[in-house]
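Apart from one protein chain that is not included, each protein chain of the complex appears where it belongs.
A and B are the chain letters, set down in written order, and residue numbers restart from 1 in every chain.
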Amino acid sequence: MRLSRRRLLQASGAVAATGLVPSRFAIGQSAKVRVGLLLPYSGTYAALGHNITDSMKLAFAAAGNKLGGREIELVQVDSEADPAKAPANTNKLIVGEKVDFITGPVHSGVAMAMVKIAREEGTIAIVSNAGANAVTREMCGPNVFRTSFSNWQVCQPMGAEMARRNLKRVVSVTWNYAAGKEMIGAFREGFEKAGGTVVKEILVPFPNVEFQANLTEVAALKPDAVYAFFAGAGAVKFVKDYADSGLKARIPLYGAGFLTDGTLRAQGAAAEGVLTTLHYADSLDTPQNRSFREAFKKATTRDADVYAVQGYDTAQLLIQAMDKVKGDTKAGKALIAAMEAVQFDSPRGRWTFSKSHNPVQDIYLREVRNGDNAVIGIAQKAVADPAKGCGIA
Amino acid sequence: MDPAAFAIQLLNGVQYGFLLFLVAAGLTLIFGILGVINLAHGSFYMIGAYFAYWLTARTGSFPLALVLALPVAALLGWAVERFAISFLYARDHLHQVLLTYGLILIFNELQRIVWGNDVHGVPLPDALAGTLALTELQSYPVYRLVVSGLCVAVALGMYAVIHTTRLGMTIRAGASNREMVQLLGIDVKRLFAIVFSAGAALTALAGMLSAPINSVYPGMGESILIISFVVVVIGGIGSIKGAFLGAMLIGLADTFGKVLLPDQAGMVVYGLMAAVLLWRPRGLFGAGSA
Partner (left out) sequence: MLRLPRPILVLLLVAVAAIAVVPLVGERFHVQLVTQMMVLAIFAMSLDLLVGFTGLVSFGHAAFYGLAGYALAILTRDAGLTSMAVTLPLTLVACGLAALAIGALAIRTAGIYFIMVTLAFAQMVYFFFNDARDYGGSDGLAIYTKPQLAFGETMLLSLQNRTTFFYVTLAALVATFCFLRALLRSPFGHVITAICVNEARTRALGFPVARYKLASFVIAGVLAGLAGYLGAAQFGIVNPAHLGWRESGRALMVVILGGTGTLFGPALGAFVFLLLEDVLSGLTEHWLLLMGGFVIAVVLLLPNGIAGALLRVARVPPSAGEGARSRPDAPALRVVASNDAPILETEGLGKRFAGLVAVNYVSLSFASGKVHAVIGPNGAGKTTFINLLSGELPPTTGSIRFKGKDITGFSPDARSRLGIGRSFQITNLYPSLSCLQNCWVAAQSRQSSSMRFFRAAARLDDVRARAECALTRCGLAERSDDLASTLSHGERRRLEIAMVLATEPELLLLDEPLAGLGAQESREVVELLAGLARDHTLILIEHDMDAVFAIADTLTVLVNGEVIATGPVQQVRSDPAVQQAYLGHEEAAA
């Protein structure tokens, strides 16, 4: 189904009214469809968790708060983005709350636990952010879907793009953790295939944000460009330090989209001219995106971002697939087939699932202009993750 | 590494060390004199940074924000000492750890309720926003040099207070032997309150000064907490001199660790701490009671 702009705007009023009280102890009827949200509502990633949650509520409200004719009950658990607590939290949702679907999380370490337990228990899992490649590769399964991206997917297209721009020698910088390594690895794959050389991979201990030593190293290496991945406060700090150190004027900065997403206001002028790739951009000039952003703003008074879009698409997946099976959460194969067949007409553009249940989507090339991620082209159309090691692909 | 790069890395390390010193100085005083392990110390750092962000946005001037926020931070430190910490002097370290951990949770949640979950930058006045060229490629932000200068000023100021005033004498005596201060008939309650709020204000100042560099974000207090404990312990609890040396050591070890041992960079500072403590079990300048 497609959402009209008007229905979305009506829904946004409803979300604002219901507010944000986690409803884990809400009295449920067996007839309700229980959707679990394993997202960070406290700690460093709380902003991401809230945006995903609110856009899901927005989409559900627009659909009359029903899935295939049945009432929806959201069950939220604060993941605290803590992998140590992830197994217990997942268990709480799947076994304790007996949710029909589990969605989330933000953190890849949490995703590993969520997907593993969901596979063992047979609950349908929809990963709405974490980009760990393994989710739709080694750990993939019929009941595991992802509406966000794989780390490989968003970074690999930049390799060819930079080679096209005649950049030969590149230094990469990221945190020494799994997501960072996967993103840099994907970029490197694309870049070297197109003939470029990564002269040095700099890994900064996570979550250290003291970059001066590394920037001095970059200056000494004199590469043609720098490719970086950081997120949140690390991204703000890195981009500002990079500009302050005077490197930006001589060595252009490229990166994964998260480097400049949700951080531009804090980065200010330092981010101007930074080029990134991502499966979304705030400024995408499509009717779907405009009406979504307007509705989100109205509902939450905050600006939508890529995380909100992913939450929105997660809700769309549930709405459309459940419509098809008429709300029968026990439909098993039919339900999964319905989910696989969903055609997304998303704020990020049209996309579908690959065989490994990862989005096949366009990756945009964006440049920061006047404090905004302006879309200057599509780095690669319909990118599909290679899904190495996935049994169902 | 060529000499120029080495010199710049040295500068980077020293500069990082200065920032660490500012946080560690307050911690080591509270530790040494009050005998309190204050896990909530990082919260003052965070609160300082958020005050800087909030007041800069209100007043439009970063320096003015500093001037306004500093007394507020000191007052907050006083309140925390008076209404929470002061119950713990007779208790063992474990209770202090637990109570101040509870404070961290509360401060973090209050921060989120008041200021939300977003990352915010703090703009600098134009006069401080420039850079100095170091090499043809790299330049150095003026503001970082200003921060280093301020740190030196604070360090010298502390040195002057501690070595020339009566209060300083009491503090020195207290840091090397807590019982003695009590025996000397000094108003311990007042001394503790002064030291705690001064320590909190110093740490908040560190947070404010680093806000334009690091930006402000939820959870920033914990990121600085562990590393400043490392600094204090390396230097020896209660020793300002030790905190200074420890901060420099950690600043340099972190900087050169990243360059020379990139694969073990995360371990370097902890390895350094372990090595120092095995060599000198009470830190470099550790005095009496721990």
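Basically, a contact is a pair of C-beta atoms (placed from the backbone, for glycine too) under 8 Å apart; a residue touches a chain by one contact, two chains touch by 3 or more.
Note that the structure is predicted; figures quoted are calculated from it, not measured.
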For the chain that's been dropped from view, list the shown partners it touches. A, B
Touch as defined at the start, partner being the missing chain; which of B:Ile8, B:Ala49, B:Ala73 or B:Ile104 qualifies? B:Ile104
Counting contacts across the full complex, list the positions on chain A that touch the omitted chain. 20-22, 24-25, 41-42, 77-78, 82-84, 86-88, 90-92, 95-96, 108-109, 111-113, 116-117, 120, 132, 134, 139, 176-179, 181, 203, 205-206
On chain B, what residues meet the omitted chain? 31, 37, 84, 87-88, 91, 93-95, 97-99, 101-106, 108-110, 112-113, 226, 229-230, 233, 237, 263-264, 266-267, 270-271, 273-274, 277-278, 281-283, 286, 290
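Here is the rule we go by: only the chains that are shown with their structure count from here on.
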Touching chain B in the complex, chain A uses residues 42-44, 46-47, 50, 176, 202-210, 212-217, 219-220, 222, 232-233, 236-237, 240-241, 244-247, 250-251, 262-263, 265-268
Once bound in the complex, which stretches of chain B touch chain A? 1-2, 5, 8-9, 12-13, 15-16, 108-109, 112, 116-121, 123, 131, 133, 135, 137-141, 143-144, 213-215, 217-220, 223, 254-256, 258-259, 262-263, 265-266
